[in-house]
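The complex appears here without one of its protein chains, the remainder shown in place.
A, B and C label the chains in the order they appear, each numbered from 1.
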C-alpha cells in the first residue's frame, strides 16, 4: 500500500510514522510536503504529530491552510482513509474534517506518558483488528488534548458510535481519574460520520515495536491495511 | 592595514569605556599590540566579547589540557562545536553539554529554553541529527517560593523548546541545595548521530568562498550576553534584564531541517551556529580555525529592529542563527533550501586570504582585526589557587558525636521524600521523551537508552555530578562523578565511550574557587584516564556567584555508552519474584557528605567516600560481561541515599508493577547508618534468576569483585533484617510498597503544591 | 493603520488557564478575585487607508484564522494613524 504522510513545517512525528509503515508494516510510505497540492496514488493519508507552525496561535490552526489540505479534504470526501495523530488530530478539527476543538490540558502542562484507551468501536477501518472494549496502552504527548464540543455534537458522536477511543484505566474502566487531560467524556479519538477519517491524541506509532516494549499500536495499522485490502477494488484512484 | 583603515572612526576611548567592556589595562595593552593602533568602539566591543571568560576560557584553558582527549573512537575532540565518537556501522555520535545559568536566573523559562536551543544548534551544526537531550539542574530548596518559581519556569522552558523541536528529553538529574537559591544551574546535554564521513566543521576554508547568514533576523537581544556570563551577579544585575533573549523553537526546527538538507546535498564548506557573541564569534572562529580571514558587510545582515549600529549587529545574541561558508555557485542552492523552509538568508561576505576579520557597513570599514588574535590569542591566566581556610573544618566530622540511626524505616521514608532523591516524574512527564521512537529506556532508570535505527546498537546516556562531594573534596568529587556516570551506563549494559563536561564554579579570581576548579579537573582527568573514557567536548561556567557567595563547585559530566546489541539492555527495577538479590562491591564506613547526613542531621561535612578506581574499573567490566551474557535481570547503582534507598528504588520504580524484597544484611563492624545509608561508591545492586546464580558467582569471583547475597525479590513488603554476629538480629525494617512508592513518587509534586495525576 | 483585536472564550466554555490563575491569585492572598478569564490580544499594523475595506479584511482574518469561532468571540478596535 502507498501511505502518504504530510509534512508540515514543525511536524516532528512524520519520520516516526514513515519508519513504522516502511520498516514495521512493510508498506511504501511517502513524505508529502505541505506545499504540494496532490495526494494522487496514495491509499491512505496520515497527518502526523508535532508542532505545526510551532502551535503558536492555536494547535493546528495555521497548518490547516496549507495547500495540501485541499487535496486531503477532497481525498477524505471521496472516502479515502485519513488518520490524524495528535497534532494531526488537532489539524483535522481546525479544518472541520472532524467536529470539536482542543483546549489546554486540565493541568495546563505538557504530558508525556503511557495512557490506556478502550476501543469503543471496533467496527471502523482503523480498529477492525481490535476486540470491542479492548484496552490498548499507547503513549500520549501533548499540551492541548482536552477535547471539547457542544452538547448537541457530543450526543451525535455518542449516538453514531463516533467515539472510537476513550481514556480508561488498565482494566478498561472509563473514570475521571484515568482521564489525563480533562477531555470531554474521556474522548481520546473520534471518527467522522462516514467513518473514513479518524483523529486520536495517543501515538500508535510510538507503540509499534517490541524494542520499545509496546506493540499495542500495531493493531491500528494492521486494521488500516486490512481495510485497504478489502476495499482495494472500491477504492477511488 | 588596508587603505580603508583611514575610514575607521576614531572615537577617544576613555578609561571608563574600556572598563565597562570588562577589559583590564593589561588586556587593553595586548589589544594595542595586536592592532598596532587604538581600536575603535566597535573593535573594542569585539575584543571584549571574544576575550571574555565565556568565549576565551582565559582562566581555565591551561588546566583543561589535563583531560585525556584521545582514544580509538574519538573522531572529533574538544575545539569544535561538539565532540564526536565513532559508534561503528559508519556512524558517529556527536555530543556536548552547555550551561545557561545566568540567563535562567534572570528569566527561567526563556533562559532554559534558549539554553536548549543553543545546545541543539551545536549538534546540528556538525551535520548530526539530534536524537536525545538531557539536563542537569540545581536549585535552592523548594520551601522558598522563589526557588519553586525558578524550578517550574526552567522545567517548562526546557519542555517547551525540546518538545517543539521533536528531540526527546530522555534523562537528566536534579539536586536541591540552598547554595543555588540565587544562582540556579541549568546545564543541557544533546547528542546527535551523523554519518562519520559527513561530519561538518566550523571552518571558513578557501579564499573566495561565500559567507552566508541564515536564520532569525538580528535584534538587539542579549548584547553582551557573553560578558554577562563572565560576571558575577549582584542586585544591580537587575538592570541587565531587558537583554533577555526569547527562543523560537519553531524557527529552529526549520533551521535544523534546512541544515540537514544542505548536508545531504553537500553544499557547505563549513558551518557554525551563532551562540555567545553571535556573528562576531562565529565568523572569527571559523576563519581562525581555517587560517583564513572573513570580510563581511553588516548592512546585508537581516535585521529585526531599525537603526542598529554595526556594534549592535556584531554583538547581538539573537537566537536561531547560523553562519555558513559555501563555494561560489552553491549559494543559490543554499538560498533555495532556505526559501523552501521559509528562513531568512543572505550572502553577507566572503572568505579572504589575509587572516583578518574585516567588517564593513556598505563601503565603510568599521572593524578590522586579525581573526586569530580574537579567537586564539586571548589572554591566558594561571590564576592563584589555594584551599579555603574552612576546608579543614568542612572535612572534619566526628562520628562519635552523632547518634546512630534508631528507626531506619522512618529515615528511609524521609530520604525517599527528599526532593534530590524522590522521583523526578513531575519533571520528565512534561518532556516529550518518546518522540523519535528510539527511546528504549525512558527516564526513571540509571541511564537513558536510545536505539540507533538501522543498526543493532543503542546508546546509553547519563548526566551526573555531586557538588557536596566536590565542596568537601574537589579532587575526589570530580573522580566520583566520573565513576558514577560510568557506573550508571554500565548498569544499563553500555560500555562508556566518551564524556563531555560542564564545569560550574564561582569566581575564578578567588584563589579558593580556582583551587576547587583545578582539583576537580584533576580528579575528573585522572578518573577518565583510568577508566579510559576520553573527554571530547565541554564547557566552563565561572562567576556563579551572587552577592559575593559562590556556589558549591559543581562539575557535571554527560557520559555516553555504547550497547552493541539491543537485547542486552538492563534497567534498575526488579522484574520477577524469586530472583536473587546480590550486592556487587563493598560497603564501608562512608558517611561523609551523604544525603543522609544532610537530610537527617542537617550536616554537609566530612570526607566524601574514597574511590578506588581500579576496583571501579573491574566492577564495570565484570558487570558488563554479565549483562552481555544476559545473566542480569536488573542492575541499579548505589548512590545518594545508600544501600537501603537503592533497594527501595529497585522495588518501587518499575513502570507498572512494584515488587517487594526479603533481604538479610550482616552487620560486619559498621555503624548501622553507614551500613544502610552510607554512600560507598563502586557498588551495584543486581537481581539474578535462580538458574543463573552459579554462573554469575563464578564470573564475579573470577573477576575478583566482592559479591554478597542479600536475599530475593518477593511480592510482599520490603523486609530487611540486619544481623549481628551469630545471626543475632540487630534491627528489622518492614515497609509496605505502597508507603515507599507514595513517598517516592509524589514528594516532589507535593512540595511544589501541585497535583499529579 | 493600527488595529487591536481581542479574542476571548465564549461564555460557558471552560477556561482552565483562567481558573488556574484565579486560584494562584487566591493563594497569593488576593482573595477578592472572583473570576479570571484569559484571552488573546493582538496588535496589527495594516497598510490600509480605507476603514470600511480594512474592517472587512479584519473580520475575515478573525473568522478564518485568528479566532476559532466554535469557542471564541472576537472584537476589534481600529486606531487611525
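Methods note: a contact is a pair of C-beta atoms (placed from the backbone, for glycine too) under 8 Å apart; a residue touches a chain by one contact, two chains touch by 3 or more.
None of the values given here were measured: they were computed from a predicted structure.
Contacts of the undisplayed chain with the visible chains, over the whole complex, involve A, B, C.
When the full complex is taken into account, the listed residue touching the unshown chain is B:342, out of B:208, B:328 or B:342. Of the options B:110, B:463 or B:605, the residue whose C-beta touches the omitted chain is B:110. The residue from B:305, B:589 or B:612 that touches the chain not shown here is B:305.
Mapped onto chain A, contacts with the missing chain fall at residues 53-54, 56-57, 62, 65.
In the full complex, chain B contacts the hidden chain through residues 106-107, 109-110, 216, 219-221, 241-242, 244-248, 250-251, 304-305, 318-319, 342. Considering the complete assembly, chain C touches the hidden chain via residues 6-8, 18, 21, 24-25, 28, 30, 32-48, 57, 60-61, 64-66.
One rule holds in what follows: only the chains that are shown with their structure count from here on.
Averaged Cα coordinates give chain A a centre that lies 30 Å from the centre of chain C. Remark: chain A and chain B have CA centroids separated by 36 Å (rounded to whole angstrom). Per-chain CA centroids place chain B at a distance of 41 Å from chain C.
Within chain A, no positions touching two or more other chains are listed. With touch defined as above, chain B holds no residue shared between interfaces to two or more other chains.
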